[in-house]
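Provided herewith is a single structure, encoded as structure tokens, for subsequent inquiry.
The full complex has more chains than appear here; those shown keep their coordinates.
Letters A, B and C name the chains as they come in the text, with residue numbers starting at 1 for each one.
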Amino acid sequence: MSRGLFIGRFQPFHNGHYNAIKDILKMEDEVIICVASSQLSYTISNPFSSGERIEMILRSIKEMRDRVIILSTPNIESNSLWVENIIDTFPSFDKVYTNNTLVRLLWEKRGYKVSEVKFHQKNDFNGTLIRELISLDKKWENLVPVETRKYIQEIGGEKRIKDIVKIEEKLRDGAV
Amino acid sequence: MSRGLFIGRFQPFHNGHYNAIKDILKMEDEVIICVASSQLSYTISNPFSSGERIEMILRSIKEMRDRVIILSTPNIESNSLWVENIIDTFPSFDKVYTNNTLVRLLWEKRGYKVSEVKFHQKNDFNGTLIRELISLDKKWENLVPVETRKYIQEIGGEKRIKDIVKIEEKLRDGAV
Amino acid sequence: MSRGLFIGRFQPFHNGHYNAIKDILKMEDEVIICVASSQLSYTISNPFSSGERIEMILRSIKEMRDRVIILSTPNIESNSLWVENIIDTFPSFDKVYTNNTLVRLLWEKRGYKVSEVKFHQKNDFNGTLIRELISLDKKWENLVPVETRKYIQEIGGEKRIKDIVKIEEKLRDGAV
């Protein structure tokens, strides 16, 4: 049995991620989806908690659930310990799927095989873009799986992103 | 849709756990299995890494996999932050299933409903006992799901437990 | 008995903070002043240690001391754990006073009531401005309570801020 590891922040989970998982499952028996930066939420780049991100993924990949394992991992300042922590706390896997050159470097150094993920319509299916569209009240709903869209709306995710963007735009003093 | 949280260390995953999960799934649509003490491995009480424990569970609950979510959480010294970290990094749940009085206290303080888990044959299906049987070369194989037994043997888990027990029995100085 | 929580970094404690506390004490029996970012000192945005900031406040609010509780809290990367840590380590309170939208979001999510603080002369009574005035050798003394001014001068705080600003302005390599 073969298993791939697919690492992302999923802020939010979008169609690019969804298609990548389907592609990986053509080559592997199972895929572990690793929700990175798990300690972060309510920030510009990481508006959703890892609990919420896992929920999005669970609801959006239902038909593949028997071949998908979803886990999360926090940022660790040392890149070497970040890699090792995943090895220690995740079930074993044979290959890492990523397009991030740093992630590739780190896993290859540790002796793992690394493959590119083919991202379809990379310009559209892009977390940064989607957060920006939401903050500007523009159309974003078609860029994510329908279950993810519903969930984001259910938890008031659009308002949260707009609020956080406004915070960054203001001068702040005297708090946190 | 209702969801229960079932917390344990699963050192190793045994038939008591397996039956508890089946019982919880009679009352809830889904169950989140929380692998606690996720940072520990290669100790007397925690011989298996959280990655290995997740693997045991995955292989043993295959037929329920579409209703089970497996996640892990590290020990945190502050009991309050331990609870909050689970809330933040796990998808939401409605009820906590535990027989541990401290865990009950902590979750009730945080406003959660808590239910007892009915442990069948509690004297036999017991992690401490199973680790002891393994270390003494006695029969333990019937106390865990067959897939867990196979996996423990595959990774040399019996020898590991015996080695760790021997370490504790020796006087040690001059190392770690 | 009612209690409010007032959160700030107090770099330094200024008249805006002082007036806010007086205002809060018109509505609450007691106020907890929470010195945030307690682990930081000797940086551009956080020149004073939390010990020094507590000293400034103690000396400046003497006449209200029997209704004021001063405590500190470190930054924690997870916003959820930052909130929970305050709940766990502070005496209980009924309402949070803040003008920071993120802080508001986080406490409301946790079920707390949140009120605006009315900052008088917000443009003048502003930590960033005061640190800048000090670094440029301009008049700042009238913007903070007299006891805070004296204390800052006593510990050489003006020179410290100028030194730290100079550091940031230089190219640095080969250290820390």
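Worth a mention:
Keep this in mind: a contact is a pair of C-beta atoms (placed from the backbone, for glycine too) under 8 Å apart; a residue touches a chain by one contact, two chains touch by 3 or more.
As the structure is a prediction and not an experimental result, all values here were calculated from the model.
Shown are 3 identical chains; the number of copies across the whole complex in this structure file is 6.
Everything below uses one rule, namely that only the chains that are shown with their structure count from here on.
The pairing of chain A with chain C is characterised as different-residue: of all residue numbers used at this interface, under half are used by both copies. Among the chains, the centre nearest to the mean of all shown protein C-alpha atoms is found for A. With centres defined as mean CA coordinates, chain B is found 27 Å away from chain A. Mean C-alpha position of chain A lies 35 Å from that of chain C. Multi-chain contact residues, meaning those touching two or more other chains, occur in chain C at positions 78, 80-81.
Within the complex formed with chain A, the chain C residues making contact are 7-10, 16-17, 36-37, 75, 77-82, 98-103, 105-106, 119, 126-128. Across the complex, chain A meets chain B through its residues 38-39, 41, 49-52, 54-55, 58, 65-66, 69-72, 87-92. Within the complex, the chain A residues that touch chain C are 39-43, 49, 75, 160, 163-164, 166-167, 170-176.
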